[in-house]
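Every protein chain but one is kept in place in this view of the complex.
When the chains are written out, they are named A, B, C and D in that same order, and each has its own residue count from 1.
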Amino acid sequence: MRTKVFLCECGGNISENLDLKALKKALASSGVEVLRHPFLCSPEGQAFFEARILPGEAVLVGACSPHLHGPTFKTLSKKLRVRAFHMVALREEAAWIGKEGAYQRALRLLKGALSALPYYQAPDLKEFPITKALLIIGGGIAGLSAALKASEKELPVYLVEREAFLGGKAVFLDRLYPRLECASCLVSPRLSALSHQKNIRLYTLSRVLQVGGRPGAYEVTLEERPRYVDPERCHGCGECLRVCPVNPPALTMDPPHPVPRAPVIHAARCLHFKGEGCSRCKEVCSRKAIRFEENPRLHRLKVGGIIVATGFKPYPVEKIPYYGYKRLPGVITLWDLEKAFCQKEALRGFDGGPPRKVAVVHCAGSRDRRHLSYCSEICCGLALKAGILLRERLSAEVYHFYLDLRLKSPEGEALLRRAKEEGLRFIRGQVAEISEVPLRPEDEGRLTLLAENTLQPGQKVWAVDLVVLVPGFVPEGGSEEVASLLGLCPDRFGFFSPREEKTAPVETLRKGIWIAGAASGPKDLSESVLSGEAAALEALLFLEKSAFLADTEWVDWEEERCGRCWLCVEVCPFKALRVSPKGLKVEEALCCGCGLCASACPSGALRIKPFPRQAYLQTLEALANAP
Amino acid sequence: MKILYYPGCSSEHLARDLYLSIETLASSLGVELEVLSDWNCCGAREIEEAPEGVGLFLAARNLALAQGEELLVACSLCFHNLKRAQDLLRKEAGFRARIAELLKEEGLELSLKTPQILPLTEFLARLDLSKFRSAGFRGLPVAVYYGCFLSRPCPTDLEALEKALSAVGYPVVPTTLKSHCCGGHLPRTDSPVIKNLCQRLIFEAHQKGATGLAVACPVCKLNLEIYGGPSFPVRYFTQYLGLALGLSPSWLGLPEEE
Amino acid sequence: MEPGLLLEDILQKLAEEGYQISKRTFLYYVQLGLLPKGKRKGQKKGGVKFYYPTWTLERLKAILELKKKGLKLKEIQERLPKKAPSPPLPKTFSQAERLKDCNACGICGAICPVYEEMDLPPWRLIQAWEEVPDSLPSANTPWVCVGCYLCETRCPQEIPIVEFLRFLRREGLPPGRRWRKHPEWSRIFWSLLEERGRSFDFGAVHAYQIRVLGPAEDQRLLLRLPGPEGEKEVTAPSKIKGLPALKRALERARGWK
Amino acid sequence: MKIAVHNLLSCGGCDPVFFLEELPEFFSQAEVVFWSKVKDEEPKILKKFPDQGIEIGFLCGAIKSAGQEEMAQVFRKKCRMVVAVGACALWGGIPGLLWAWGEGPRPVSSFISPELCIPGCPPEGPTWAACLQGLLSGQPPKPSEEPVCIECPRNRRPFRLSSFRRFPETDPEIPECYLSLGVFCAGAVTQKGCGARCLKAGYPCLGCYGPPAGLSARGERLLSALVSALVPQKASQALTRWTDPIGSLYRFDLATHPLLRKRSCQRSA
Partner (left out) sequence: MPPKIIGFLCEWCAARALENLAFHRPELPPGFQPLRINCTGSLELEVVTKALAQAEGVLVAGCPSGECHFKEGNLRAGLHLEALRRVLSALGEDPRRLKVLWLSAGEGERLGEEIWKFYRELSHEDRGS
């Protein structure tokens, strides 16, 4: 097997420290021809390189780092159908790191590479066709924005939402930070824009059951839970809502701007399903939209890419026993307040009457090692907004208990100024306890709140009628399930980690899967929309192409060596290995040749073609014999 | 059933009635309390100001004396001092070596497997008290109070009193401040703060419909009795259990008219 | 007081833990300098015995371990430090690193039952200690703290506040700045403890006058409770048998620095 | 056909005397010249045979003393075909574990090159038969490439581990692959041939049949396999609790470990 070794002088960079003539003599042996060139990477150098190589030969290049000119020589040798190719960084790893010993180091490097050369096999490039369809998991504001942007390019979009209505948390907002403009003026147009987009197919009350296939050609199975109301027929007149005898009604259509415009029947509360034969809503419905006999349906979709927009949920503050949420009347969270404002429900204090004194507790559970160790950054802004609304609407005395006020966007400071003008009081100190038992006799009938004003020591006991806890952001329930389905690994807080936080914030390590909205970390409305549209752009760029190129067949599985212990399947970080009747199935598009499975396989049945273990052993063997 | 018992100094003066009620209760439950021979004072709150070695030695001496699986402790302050010393000795080899030198004096040896320190509340909750309940006994609603050392830093079963009292027929009123602080040895600074603390505890029990407060620590009992407001009865939970078992009040260290 | 371990004790302890070593080899190690020389002590009954420091046991075990690994005595000589010092007691606050996590959120002040009594809440002491460890403002906080651990269990950063205050009480603050109300109770407590091995917990006792009658052996104590009962005589606590040993040990323990 | 048998440093378990009934046709036509275990004779009598005079010489066990080495050389000289029998002769076997505390025994193959190697501790009946039959017919069987797992009855599916476990801590009734229970079962790094007898009896494979063809550093391979299967969060805790690394990885081939080999030739060099 003829081997050609090309040594580049790199214009003196290499030759000044290394005696290339001596190297040439030391390396030249039967079947190995050593050639020198002053500038191998220059056009003449490349011509020199091409002219000397015959097809079927093995080529070793000793020049600069493979990261620099590796691709040029790699493509050249692929074109010349070379049997094996390897490049050694003679300059960085021998010439430049120490005059003394440079020659021995170079000789060892080249001798090692030469003995390992026959074992290197380049993975070959392959084309993978892409299906022109996009799946978006999560119908919150981020998922919505992504769907709207993507569908403008005539790309079929499947929007899957687990709840009965779209809009996620944004649809229940009353006012928006920082300008306190009305939320529905921003959210509703997006929702209505959705209905006349013909290529967005909406699945509500449904979740992803199973994802198979490869990037560019995913097969997704959805499970749609029954709504018991036909969205096409119903035009949302609301007659059935009024007629339902159960309290709270079994039929709900709670968001102010419901999309789809049809109520949903909660089977758990509905008398019909309890076998009491009630069907008042069915009788009163003029358009015969109620269908009790509906059952869960499965849908199979073929999509090219997936955007994950599963969103966030507020930290469950009932986990903090001494705040008394869900135990004490008069203790609510910011999101309960938003819903109450949004649906114009009356707020009731601890003693049942209208609250005159309200405490807004920032960092409820946040920056606390036993609960949420990080700060979600945007809840201070939301808390301030809530405080101002409470002041204006209930003319209540509002106390803010904060640790650090973190107000994003330039308008934040103006909002703080407005809050102070309206007489909100700010106490710098985290709330230690909320109790119904008064510490001072005169506070009977009110909630006692212990919080030390760290800027002005003295008062630490406060009596209020209503407490609004402002919790931090945690990933939405069920996001671990989506993570395991798609093979995404959440960070230690449970949010999905992007491929590169700064330079690739919406991509993931998985080709063809992108993340949008609060699924990748706490975000406010504008950031969610921003990342939604960015994900849509990435998806469009990917799905526009008819196919994508990828190195494939990195792994060579020797069937008779394999003991079928299947240990490698779980070890692969990219879930590229699967058990199949014929043996181990390597998912071409997912495998990127990291080699973890090869190093884990006990019986050595897996070999990574470009970096086989035999190559390293041979290199070490040559190193041992070299001086 | 026999169990090693550490009475603690307060059993000889301040907590005389607690000690009495434990004695009678144990005998009527058929439990033989084997008093730890030659036990010494656990150091109470004073060791908090002495060097670490003093407190460790006092506790280590008791632990070295106690040969057995479990050591029953009546007062929650003794429980805290013994438990904290035991954990520290298990963790720090340096302390263990020095304490071993000190104990050598009396020929005592501190093995690694020291007994499990068992508070009185968990011990009584473990027994099935319902079969000892005197027929037809309907106790008045009571509230329970654990105080600091049974709740922190070495937490014990904070449902034990509820289990024990309801087993013998007392309806227990749930309260939120059952693990709060009664002021402890604050009175030494004769500060008014302790009034608010104790009155708050009593107020909650009273407001939620309890007719009495069952406590588990002599320090809390005295503070609550004196600062908690005159009319609300505060008694050891062993005294309540004794009454439910039909024992006579004088045996339980209670004034006659109960 | 016995100055250390006898050779027989060491060999017997080693046998318990499964090592077999003869007396001659032990003395050979001592001669080589691997083990410390024993202290000669004349015996009452005549003759002389050699007492070896307590850390000899640990050192010998380490030597036997290394020998089992196949190392020569010369190699072991270099591996083992010359003299194993006895472990020092903590000088600075052992968990000073954790104090850096304090966000001054004020929860420990808010939850503390005796906050009104304290000059400064605990977090201010922590912040001051973080700035310049030894320049603590004179505050009564370490002494007023009743050690109820509420602050430690509620602290969002899980900082060992009670441990820190205990450290300040014990070593952190220069002796001059001790703050104590009613020091006589503490004196009575310790005198009773040393004379009887058991004492009289004044912790819960309130601002009532206590009069001690009679000398140490059969002391009688008169207490006047603030309540209606007025003056009450209480017998002093009973005595323990191992009193002399306890007294000496307490003395040595107090000397720990 | 003259044969000679000798046990070097070995427990004597591989001695053909235990397999007489299983290889009747071979031993019937064999004329025993020297068999120290059966008839006590001075090794000197071997000297009087001409070189290559004895057809087959069986050598069981490893070599530690000079006498044993000399005996092996004599066998090489005197026997036409030398057969190294058992794990000790091929890789140092259980006595090879001596290497952990200093100089240990070396396998026969590091002194002389035998014509045939019979793996196993001891080799199973069928392996004896196949090897001897192959020896006589001229092409001795080569070690197989397939691991013991092929013959193992236990069922296997993808798994992750939270800790390592020793055999007594597992319940043999669970028919799951021992690797998935966290046990160091050497099946995957051992060539098949014994019919997975230990595994069929519910006991994890110890790896006495040696590596499959072409597989080197069995201990390291098994270690990286099980460490890779550990769930990262629990891994360092599992590693600190892991005991007896040599026993679980190099039970039969510690003598051939490259690091020990380096130390020994350093000492002798």
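To be clear about the criterion, contacts are C-beta pairs under 8 Å (C-beta built on N, C-alpha and C of every residue); 3 or more make two chains touch, one makes a residue touch a chain.
All of these numbers come straight from a predicted model, not from anything done at the bench.
Engineer: Of D:100, D:116, D:130 or D:150, which sits in contact with the chain we cannot see?
Structural biologist: The one listed residue touching the chain not shown is D:100.
Engineer: Among A:97, A:414 or A:455, which residue is in contact with the omitted chain in the full complex?
Structural biologist: A:97
Engineer: Sort through C:78, C:97 or C:131 and give me the one touching the missing partner chain.
Structural biologist: C:78
Engineer: Need a quick check: the contact residues on subunit D for the chain that isn't drawn.
Structural biologist: Listed in rising order, the touching residues are 99-101, 216-217, 219-221, 223-224, 227-228, 230, 232, 235-236, 239, 242, 245-246, 249, 257-263.
Engineer: Applying the definition given at the start, please give the residues of subunit A touching the unseen chain.
Structural biologist: 65-67, 89, 91-93, 96-101, 104-105, 108-109, 112, 489, 509, 571, 573-574, 592-596, 598-600, 608, 610-611, 613, 616-617, 619-620, 623-624
FYI, only the chains that are shown with their structure count from here on.
Engineer: More C-beta contacts across A-C or across B-C?
Structural biologist: B-C
Engineer: Using the average of all C-alpha atoms in each chain as its centre, how far is it in Å between subunit B and subunit C?
Structural biologist: 24
Engineer: As a quick test, compute the distance in whole Å between the mean CA positions of subunit C and subunit D.
Structural biologist: 59
Engineer: At what distance in angstrom does the C-alpha mean of subunit D lie from that of subunit A?
Structural biologist: Comparing mean C-alpha positions, subunit D is 52 Å from subunit A.
Engineer: Which positions in subunit C touch two or more other chains at once?
Structural biologist: 115 - these are the residues of subunit C that touch more than one other chain.
Engineer: Can you name the residues of subunit C that touch subunit B in the complex?
Structural biologist: 1-2, 54, 86-89, 113-117, 143-144, 146-150, 152-153, 162, 166, 169-170, 181-182, 185-186, 189-190, 193, 197-207, 221, 225-227, 234-235, 237-238, 240-242, 245-246, 248-250, 252-254, 256-257
Engineer: Please output the residues of subunit B touching subunit A within their complex, sorted ascending.
Structural biologist: Those in contact with subunit A are residues 176-177, 196, 200, 203-204, 207.
Engineer: Using the touch definition up top, name the residues of subunit D that touch subunit A in the complex.
Structural biologist: Listed in rising order, the residues are 145-150, 152, 156-160, 177, 179-180, 187-189, 212, 214-216, 221-222, 224-225, 228-229.
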